[in-house]
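Every protein chain but one is kept in place in this view of the complex.
After this line comes subunit A, so read on.
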Amino acid sequence: MLIITYTNIKQLCYGTYIFQATSDVSLSRYCDTSVENLLFSCLHRQKGGEKCCSHAETFSCSLVCQSYHTYNSTNKREEKDILFKHCHGNNEKVYRCVQRQSRSTRASNPADKIPCCDRDTTPQCRDRCRDILKTSTGDDSSIIEDVIAACGQPDVRLPLWQCFLKTPAAKRNETPLVTGLDSAKLQCCSKAKTSRCRDLCTWTYNSDFVQHSKEFYQSCSYIQPVSMLEASMHNCLTDVEEPCQLGCKGLDFCSNFNYRPTQLFRSCNSQADKAARDAVKAWEKGTISLPQMTIPVRDIRQCKPEVWKAIACALQIKPCLKKPSPLSLCMEDCIYILSECVDKNRLSGHKTVPQLCNALPSKQEDGACISLSQYLSNNDIGKDNEVTSPCHPNPCGKREVCQVRRRKCKHLEDCKPYICKEGCMLGQMSTFLVPRGVYVRIPDKVHGTQPNEQCYKACHCSHRNKIENCKQLPCFTDKHCVIGPKHRKGGGTHFTIDKTLCACHDGHMICSKNNCKSPMVGATTSIISDMPGNCPAHYKPVCAKNGKTYPNFCLAKCAGFDENDVVQGSCSSQDPCSNEACGAGQRCVARRQVCLSYIDNNCNQFECVSESMTCNPHYHDSVCDDTGEEFTNACILFSHERTLAYRGHCMSGCSNTGEVCGHNGETYPSQCAAMADRTTVDYLGECRALGNLTGRSHCSNVKCQPLKPKHCKGLIPPGGCCPVCAAELHALFDPSQVESATRVMNEGPLTVTTVLNELSNQLTIAECDIFGYLSSEGGLVILVSTIVDQPTNLQLEACNSEAQRLEHLIRTGSPLLQSYLTLTPLLVAPVRKVTIDPSHSINESPSLNPSVLILLTTFLVLIFKQRVS
């Protein structure tokens, strides 16, 4: 005889499952079949464990496998990852077996199928079916028999039986439904202005491309008829489809577009080149057919062929514009070329040339149109390989993500300048890949309760190259922000108030400067300083609990910390291991980080490293020892009995000795240590000055090092003393999104380094890299700097372009960045470009070609003539 009590089950299954169950299932159900089911699944799991774990060939795998099956942890994914780490290679069998097990042990609950009953047309069947599923205690077979008795023989054409046979979407783990057809493009749908286009866009990229794509392309495209209404959605889609890429080379027909390493193009490839050639050939027949207009022309072989070629190429190669518009040519160019070449006899409706061209943007607007004059001649400044983008064209496989390698290889032989990483596609129709291991943010199909509500889920690109383990993120709306009486700003916009950049997100204002106006501790009311919050301009650093050093307590208070949250002295002077936080057999090692959020006080500045000799080789947290050798993690380094020099990858081309002060106001033991932490060096020696806040420098006791190269003018980033030769983005981020991302990832707090590392992956040029820090005033300072020893003007210019590209992607909320969960908090990032002192620059600017001069003069004359008439 068997007597099974709950205690037995609890003992058997270690309880967790059953306690969990009470929250999901109502108590009445909990007492009958569901408990049985749980028991079954628990037993099944353990039995399965015995079977699977017997395949293990190594001790560690067998141990991990057994613990996986005994304890039913809530974080299955993490456990499975650990299992994979220990049981791959020879132990692959174990992993596969566990995978199979976990798939088949889903307990089903007959009550889940109750909604199916409502699908039937006859009321008797509906009621009986519901009763059967609610009350039945028998096995599935008898349930089905009862339903058949009530509703007739199963027929797969009837909705009732179809519903019974269908697997509920939530229970499938390997379907394309997780992501939708193209989750990257799906993110653009929220930018649609009309609800019709938003719906069509969502249907097209979510589930039903076949049915809705045609209508979507026709009614929501802005090419024909020209409509600026859906421009922001269209630009977002274009950014995913044809992202702006630096440089263009290898073109045959459009050879004037070659060797332009600092310009951004959308479609520099041989197909576009061929298309341009075809377009010119078609135009030679005497008609220019553009979607916006059809223009009769004289023989273009005789009339300005080089300009026509430039037009055809510009339309196909697509140089990126600051303000994208459907009509990318300039009005001035249009007037010039048409007044020369238009066939007036065939021009219908007595149209004049200015009438044909007036829809186009003018050159006067900065970056609104492609100016043709630069493409009338060859460019050869980029012929030397000063600027390289190893991932363009893509050398990697179909399902691999290419990342630029910016540090030295461990093994010198076969060291390629790029790394191919396996990745996940964001939907089966998508061409956008994210590397394995990252968290992505994808739109959630379950729309919020309010209209205009945007809901997303955060998922993980697992080691099976699948988007899995999605968790809901809090929804947000495009609520307005109220600035003053009768003054409001729309959601998702940004604007400046009192010279301060602010962004409105989900009804909250996020500004680049802290406006703590109330008098602060230590602030002398008699002297009005220009410091934020009227703070005193003295340097007395404090270390806040987010791991950042603030120049004085008042500034820390301004950033939202109170007395309990700070300690005197800079963070680098603190010993995070002083209070023996690690247990026995573990060594405490400092691991300084600056956290963007500090919920639950978990911005730990140390890590506990096992002192035993068994380290986890799959835990990646690079450290560098004092001989310049890199180790995967601190445990491995200590097991080799080495000394830790600094955290991060080993740096080359920097000094390993001598304290330096970084632009973030933190003292580093060496230049290399600062660089490894993605911080640029401000000056040599310990940090000792307030730096440049609110435009005035407080750095009298600091001597700056000369800039490299000398002719670079440089800029002083916020809080720094000395200039740096880099382009600066001052990004605003949304703390609430930081918090939700942190919660979802469950991998400790989101740090500045995590964000910078992810941004660095987005740079395409090998010569540039990302540095940065959290500014005292709250923004994230991102520096795009060259990493070569003596950068040339071209390289500086290329890094400027990269910064420009990032700015555009952040400002427009492009899916290219927003798909990465860690980058979602970034709202807007105005760019300051580095300038090069022209007196030192080598004569590289292309001299004005005589033909261009003629073109310009004729053009001016034309305009003049028109004014007169």
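Quick notes
What we mean here is this: a residue touches a chain if its C-beta (ideal position, glycine included) is under 8 Å from a C-beta of that chain, and two chains touch if they have at least 3 such contacts; residues count from 1.
Quick note on the criterion: contacts and distances are computed from a predicted model.
This complex has a chain not shown, and the name its UniProt record holds, of "Ras-related protein Rab-4", "Glycine cleavage system H protein", "Protein Wnt" or "Cytochrome b-c1 complex subunit Rieske, mitochondrial", is "Protein Wnt". Among A:Glu57, A:Glu92, A:Asp127 or A:Asp155, only A:Asp155 touches the chain that is left out of the view.
Here the missing chain is touched by one residue of A:Leu83, A:Ala272, A:Ile337 or A:Met651, and it is A:Ala272. Considering the full assembly, A:Lys113 is the residue among A:His55, A:Lys113 or A:Arg198 that touches the omitted chain.
Among the residues A:Cys52, A:Leu83, A:Cys97 or A:Ile143, only A:Ile143 touches the chain that is left out of the figure. Against the chain not displayed here, subunit A makes contact via residues 2-4, 8, 12, 36-37, 39-41, 43-44, 46-47, 104-110, 112-113, 139-141, 143-144, 148, 153-158, 161-162, 164-167, 172, 174-177, 180-181, 207-210, 213-214, 217, 223, 242, 267, 271-272, 274-275, 278-279, 282, 289-292, 294, 312, 315-316, 318, 326-328, 398, 428-429, 431.
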